[in-house]
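One structure coming up, written as structure tokens, with questions to follow.
Apart from one protein chain that is not included, each protein chain of the complex appears where it belongs.
The block that comes next holds chain A.
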Amino acid sequence: MPRKRTDKFVICRDTEAVTYLEPGLFPAGRQSEWTEQNRTLTFSIHPLSNQVAIAVAGKQPSESLAQKVPVYEQDQVVHICGLAGVPDNRLPFVNDTHAVFRTLQKIMETSGEERVAVGVDSLLRMSALYREAMLRQIRVLQEASDVTEFIAGEVDTFHSMHAVWHLLEIIYLTTNLPGLSTSIVPHFMEWLNLNFPAPLAEDGQRILANADLALNTELWPYMRKLALRGHVSVLANMLERVGQELSASAARWARDVAKIARNMPLGSSEETAGSFNARWRRWNEELQNAATAISSLLPSDDVALEPLSTVVDIMRGDADAISAEGESWQDILGALLLYSEPTSQADRLPSLAGIVVEQFQAAEFSVLDRALVALLSYELPEFLVFCNQIDPWLSAHMADLMDHISILDVCRAAFAVDPREHYLLALGEMYVGHENLWRVGLDYFGLGGVARCVMAEYAMRIPLESDAKARQVLGVCREFGLAMAVDRIHRQLGRQQWRRGRLGAAIAHFAEVSDRVSIGLICDQLWDQYLESGVLAYGPVIDSVLAAGLSHDRLQFLTRYRDFHESYKAQQFVDAGGMLLSILVSEIAPPHAVADLLVDAIPLLEGDVLVFSADQTLVLMRYAEALQQSPFPTRGSSRLGAVDEGELNIFNVACARNLARSFLV
């Protein structure tokens, strides 16, 4: 039976890493002794941040052990350990690139709405801004007063990130710009010299300043490096200067080679390929002639002729000479492109890179080398995996850019999950737990699909230290349409404010999510407080809430009941009576408050002024009858709330008297 084979990359989210606690929770080297005492470690990972709570725990409950186990004070402590998160010196870089990321998404969204293809120049501009941020970060790190091992590592990482990003930019963006030469060669050489140490002008000056120039051991390696990197003008200057120190024969050839080097043809967008090739052939023939002439003089006692011959061989594109002299595969690839195939386009890179890389031991390649080779070979899925090994920031933003350039579909076919969504999600997860970067993290989640669900889960767990932050989180949730998160956050805040005794704020939060049950319960609490204290103190609470335009039966009840009291205080008894009756008739009062309302009517029924008409009195009596016949205790243990039967009897008598008076008037 054939073995089932999968050809899809499954991204391993959890790279293996061992973290040691320093100092440890038990003495070093005494692990076995320690565990024999029924002890082990237990931990719990924080749901949002990069923190872990670690504590010593018993393997078995102490009650189940035959003998008593000693308890040590140091075992009673829970340790909170921070796993490596985003270092402080990265914060400016994260924020800068987040700004570029947002702008890029906006450009793509706008183009999507207007159905206009985004120009390569727009993408190139954004790509350049990303690179600018990387270079700025390298500069800031290098300027740090205390260059620790960590900072040195960061500098290396950013150099690698820049090299990778720049190469992708020249292959997919720069050479696709309309109106420019599409040859990759000048861009590749620029990339090579910018990202990998180029021969320094200071080194050249130092070598030239040497007294015995012809015998200087650094001279010719430097010249060969100049040739390999295409610094032909500098090379020509050096050759002319060196020529003065050499024998007559070597000096003549040095001058000739310098002259030829100066005349190296340079392509331009205005020149046709045919014309450039013709010029190149003529230049190459001149070099060929010089190479033949110099090699005819070899072997020679003149020590300068042989290295000069090598320089000429490199420049005429001799693959063997280039391979022999190039220290790295990048140097060799650059020299081959420059001198053998100066009009190559990007599609020539995979085969040429394959030939060059074969000469090296792939096992010795760094992650950067592997990423670059994968990119040059158009092995984009592998490329993304290596990018992730360099830095999660790189894989996330690279996948995003590749998607915008429309080259990510190859990877989509190869990965088990959508790589852009996956890497951006992973980056967002890294940031969202950071106190300063939670907002940045949420933006990386905002892609739709699974990411939105994850975003909602995280948004609900962001600590809300202040009301302003809560509003920011709610704003983001609304922006991304996370209705469920908005609902949960408001309920959570409402409960928090309720617990704190901030009833107005609690009602406002519950009102946002139309949680009428909770609002009703808070109103009941306000009513109970009134019954308990006898003081109508809830005015400011409901005023604030009503000012925000909230409408709820119980709130209306509390408002009208307050109005009733105010009218009564102002001795406007008819108005007060009307108010009381309207509360009952509109049935906005909670059932357990009806008895209190009826008792409140007694002074109006018994007053000097006739407040209630016969019909109105009958309405009141009907409510009293319904209350007494009600079989179910509505709230608490009694259907009458704080009212006792005696008070209700007084009410009944007062109603009867009022009814009689109303018939007489």
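Here is the rule we go by: a residue touches a chain if its C-beta (ideal position, glycine included) is under 8 Å from a C-beta of that chain, and two chains touch if they have at least 3 such contacts; residues count from 1.
Following the convention adopted for this analysis, contacts and distances are computed from a predicted model.
Per its UniProt record, the hidden chain corresponds to "WD40 repeat-like protein" from the list "Mitochondrial import receptor subunit", "WD40 repeat-like protein", "LAME_0H03752g1_1" or "Dynein light chain roadblock". Touching the missing chain, out of A:56, A:396, A:440 or A:558, is residue A:440.
Touch with the chain omitted from the figure is made, among A:25, A:54, A:91 or A:367, by A:91. Across the entire complex, the residue among A:206, A:282, A:471 or A:569 in touch with the chain not shown is A:471. Interface residues of chain A facing the missing partner chain: 88-89, 91-92, 95-96, 98-100, 102-103, 434-436, 439-440, 465-468, 471-472, 475, 499-505, 508, 540-541, 543-545, 547-549.
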